[in-house]
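Written below as structure tokens is the structure these notes are about.
All protein chains of the complex are present and in place, except for one that has been dropped.
Let's turn to subunit A:
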Amino acid sequence: MTLSSAAYGLLGALPATDNPSADFSDTPWWVALIKALVIFVYLLISTLLVIWFERRIIGRMQQRPGPNRNGPFGLLQTLADGAKLMLKEDITPAKADKIIYLLAPLIAGTMAFVSFAIIPFGGEVWMFGHRTPLQLTDVPVAVLLVLAVASVGVYGIILAGWSSGSTYPLLGGLRSTAQVISYEIAMGLSLVAIFLFSGSMSTSQIVAAQSSLWYILPAFFSFAVYVITMVGETNRLPFDLAEGEGELTGGFHTEYSSMRFAMFFLGEYINMFTVAALATTMFLGGWQAPPFIAAINNGMFNHGWWGILWFTIKMWIFIFGFVWLRGSLPRTRYDQFMRFGWKFLIPITLAWVVAVAFIRGAQLGFLGEGTVTVGPLGFNTSTLVIVAVVAVIALAVAWVWDGRREARLAAEQVSPPEEIDPFAGGHPVPPLPGQRLREPSVALTAGGSSGESVVSGGTVTAVKEEDHG
């Protein structure tokens, strides 16, 4: 892949949309079962690793070593935690709905594994005398399957919250569900652009369609929206409002203990891998080697088993992004989070889908066939017109938006008074930068036990005993 072919892909016509899908004709059922087992083990090991990885990285970011006692570099920490959880008492609260309380963690734990069935890990290889792709299965609606499975996984959260029969889990479960379904819309819409480019929902075809150009370039805006929504989808910081410790203790899993508790966390971490794997497949060319490595020796690193390496590396880049976000950002406020999802992400993603539909229509020649030749490359006239129109509209909207934002900020900007009475509100308040403290005109009586009025700075403040709690 060269720079000119990238430009050709961005503005010209991306290669034909009839890409070959993975061929499963030589895969007997027992090979599929072995592949399912290997993916299962891969996911379990990845989960053990990612929890250690996250704690180590967060530790480094906070200038402490992180877990380093169990095994080399503390690698076995997660295993030790799991064994300890296993040996703890499994509590079912008296108010809980027993059956659903048991079912909810099973749903959350089970559904997490399913999505990986359609993720392509690599090209075709020989396995026990059969030529088979490194992918468990592929269906024409593979991406839809991932979204459907994610939706079923949400049942685990809401049923856990409801069945606990307690306030914090109920509120946490509802919040979490509302959050996941709200962000699922924007996530689903952002993927429409990929389907427009690839002409398919099958993951192996989408990967094959990216052999000349990864979709992160033509669908850059979809990528940005997807990355934001995947953090919201998996309940991770800065969007982990479901378990905002300061307000809801643990959210939907407050009442859970032992292995049922562990199932929720297993589900959460595998969901992280699922969204990261989907992002890799949709935007980063899936298992294909990065362009410069793919060019080595006639593509020797771009075949067979090598795919697993590139896929794993790309997936872990996203995982590092998750950890980095957690180490850097504070939790958002719930109403701001919902406003961002409903009032910003959804309309802007819809507009982007329309824009991509026009660009793609122009590329495919629906809007006229005239071409403009720039150097060695021929561009479709209507493509250039559409891209220019989209760019102008985007700039105009951004300009109006920015102007309104500045006007609003200016309206909110009221300079604080020069002098502050620290006791005006009844309890001491520190001065803002540049403010002077006004000395209280009447000294506060020390040790006042009963309710009494204190005159300070010209205002009368009732100091009540209860306020000192």
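Everything that follows uses one rule, which is that contacts are C-beta pairs under 8 Å (C-beta built on N, C-alpha and C of every residue); 3 or more make two chains touch, one makes a residue touch a chain; residues count from 1.
We adopt the following convention: contacts and distances are computed from a predicted model.
**Q** Given the options "CopD family protein", "Molybdopterin synthase sulfur carrier subunit", "Copper resistance protein CopC" or "NADH-quinone oxidoreductase subunit A", say which is the protein name UniProt records for the missing chain.
**A** The missing chain's protein name, per its UniProt entry, is "NADH-quinone oxidoreductase subunit A".
**Q** Using the definition of touch stated at the top, determine which of A:Arg339, A:Arg404 or A:Arg436 touches the missing chain.
**A** Only one of A:Arg339, A:Arg404 or A:Arg436 touches the chain omitted from view, namely A:Arg339.
**Q** Of the listed residues A:Ala242, A:Ala262, A:Ile319 or A:Val387, which contacts the missing chain in the full complex?
**A** Candidates A:Ala242, A:Ala262, A:Ile319 or A:Val387; residue touching the omitted chain: A:Ala262.
**Q** Among A:Ile100, A:Leu325, A:Ile348 or A:Leu364, choose the residue that contacts the chain missing from this document, as touch is defined above.
**A** A:Leu364
**Q** Which one touches the absent chain: A:Lys88, A:Arg404 or A:Arg436?
**A** For the chain that is not drawn, the touching residue is A:Lys88.
**Q** If you put the missing chain back, which residues of subunit A would it touch?
**A** Those residues of subunit A that touch the unshown chain are 17, 24, 27-29, 32-33, 35-37, 39-40, 44, 85-95, 102, 105-106, 109-114, 116-118, 136-139, 144-145, 162, 164-171, 174, 177-178, 181-182, 184-185, 188-189, 192-193, 195-196, 199-201, 249, 254-255, 258-260, 262-263, 266, 334-335, 338-339, 342-343, 346-347, 350, 353-354, 357-358, 360-361, 364, 366-367.
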